[in-house]
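On to subunit A.
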Amino acid sequence: MLSASNKRLFAAWIVLSAITAAYLWIDHSADDHGTPVASTSATVGAIVLALVKVRIIMREFMEVRHAPRLLCRLTDLWVVLMAAGMLGMYFAGKAVA
Partner candidate 1 sequence: MRPVNGERIILWTLPAAAVLWVAAFFLFPGFLPPMSPRSSADEVASFYRENTARVRYSMIVFNWFCVALIPILMLVVERMRGMAHRTPVLRYCMIGCAGAAPIAFLTASVFWLLAAFRPERAPELTQLYNDLAWITLTCGVPFLVAQSLFLAVAIHLDRQETPVFRTWIAHFNVAVAVALVPAGFAGLAHNGVFAWDGFLSFWVRNSAIALWIIVMSVVLARALPRDGAAAEATA
Partner candidate 2 sequence: MTTTQAPPTEAAKARRVPGQPDMWVLVLVESLIFTSYFGVYLFYRAQHEAAFLQEQAHLDLWLGIVDTIVLLTSSWSVARCVQNARAGRYPAAVRDACVTAALGLLFLALKIAEWAGHITAGHTLTSGEFFTHYFFLTVIHAVHLLIGLVVVGIVVRQLADPRRRDQQVVETCATYWHTVDFLWVLIFALLYVAR
């Protein structure tokens, strides 16, 4: 059992690192031949990927997976709140500009 959960932690770490590496690809594809250009999709993608990582950290590393349902719901709600807060402010800024 313990080695299974150890493997699970390792898998989580691999996934998190892989997502981190995926940022390189976002970075590459967003740039116009090396010169950075503004890109809504890159920004939104970066935020969403980061929140996916946050949720994995909470579920796996922080053991929310095993926690009472209330905490599971609460942390998921929080991920949604953070997404809403950040994307909301981002698009509000866009609208103002």
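In this section, a contact is a pair of C-beta atoms (placed from the backbone, for glycine too) under 8 Å apart; a residue touches a chain by one contact, two chains touch by 3 or more; residues count from 1.
These made the cut because all candidates are chains of the complex that A comes from, given by their letters.
Note that the coordinates shown come from a computational prediction; the quantities given were computed from them, not determined experimentally.
For subunit A, the touching partner in this complex, chosen from 1 or 2, is 2. Subunit A contributes residues 1-2, 5-6, 9-10, 12-13, 16-17, 20-21, 23-24, 26-27, 30, 36-40, 42-43, 46-47, 49-51, 53-54, 57-58, 60-64, 66-68, 71, 74, 78, 81-82, 85-86, 88-94, 96-97 to its touches with candidate 2 in the complex.
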